[in-house]
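Only one protein chain is missing from this complex, and each of the others stays in its spot.
Right, chain A next:
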Amino acid sequence: MQEAISITQISKSYERKIALSSLSFTVNKGELVALIGPSGAGKTTLLNLLAAILPPSQGHILIDRQPLSELMDHKKRAKKIGIIRQQFDLVGELPVIHNVLAGRLSEWGIFKSILSMLVPQDKEYAVQALIRVGLTDKLYEKTSSLSGGEQQRVALARLLVQSPEIVLADEPVASLDPARAEDVLELLVKIALEENQTLIASLHSVEYARKYFDRLIALKDGEIFFDLPASSVTDDHINSLYRLKELS
């Protein structure tokens, strides 16, 4: 198995608060990893470090055996790593098609991207992606008029167009009702499998994590609490992960 991500001794502290302390693990190509843990455990921080949105305080991150800090050109980085968060990441005022085609911006020059607002360029990409996420008839609808679940599908369609090797997802279904949440999660995993992507998603539902992912990494207070194949995670593990401090 080839290594997609390898992090060694990563620490991150905000002004005074230590969010992550000395984390190490590797993720292989094509693995489906769920990050779980109580809120404040450091899941968002870890994903932001992997997406190079934040720099680590200490330690290094290798993406495809190459230091992330050397992947400074963010057009190239966008081909390696994509991130999806909650649906607030879309530009609500734009029609769906432009939000999806934004996944092409790393390929386009300035002229083509400006032109595309008038005459959508590479439109086939957007159409294909929207078919795959099941939103064929909303191409020209204003994004903010879509429901939360539909908007998250639009974000997935953008990610499909961007087509990165590694997909990071930070609570991608946090603001959706249970039925929609499962739809979107199922889609996220299905796409990752079809595209041979490596997927790391933070989730607050352990049930979903066990159902859809191969491997569960649990964080607690900025440290790895356990790192196990989904099948060997027991209820005891989960209970002690979420148990409050004074009880443990």
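One rule holds for everything that comes next: a residue touches a chain if its C-beta (ideal position, glycine included) is under 8 Å from a C-beta of that chain, and two chains touch if they have at least 3 such contacts; residues count from 1.
Just so it is clear, contacts and distances are computed from a predicted model.
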Identity of the absent chain, which is to be given by its UniProt protein name, from "Sarcosine oxidase subunit delta", "Phosphate transport system permease protein", "ABC transmembrane type-1 domain-containing protein" or "Pyridine nucleotide-disulfide oxidoreductase": "ABC transmembrane type-1 domain-containing protein"
Per the touch definition above, residue among A:105, A:127 or A:174 touching the missing chain: A:105
From A:23, A:63, A:90 or A:156, residue that would touch the chain that is not displayed: A:90
Option from A:117, A:131, A:193 or A:228 whose C-beta touches the chain left out: A:117
Per the touch definition above, residue among A:4, A:27 or A:78 touching the missing chain: A:78
For chain A, residues in touch with the removed chain: 51, 53, 74-75, 77-79, 81-83, 85, 88-94, 98, 102-103, 105-108, 110, 113-114, 117, 142, 155, 158, 162
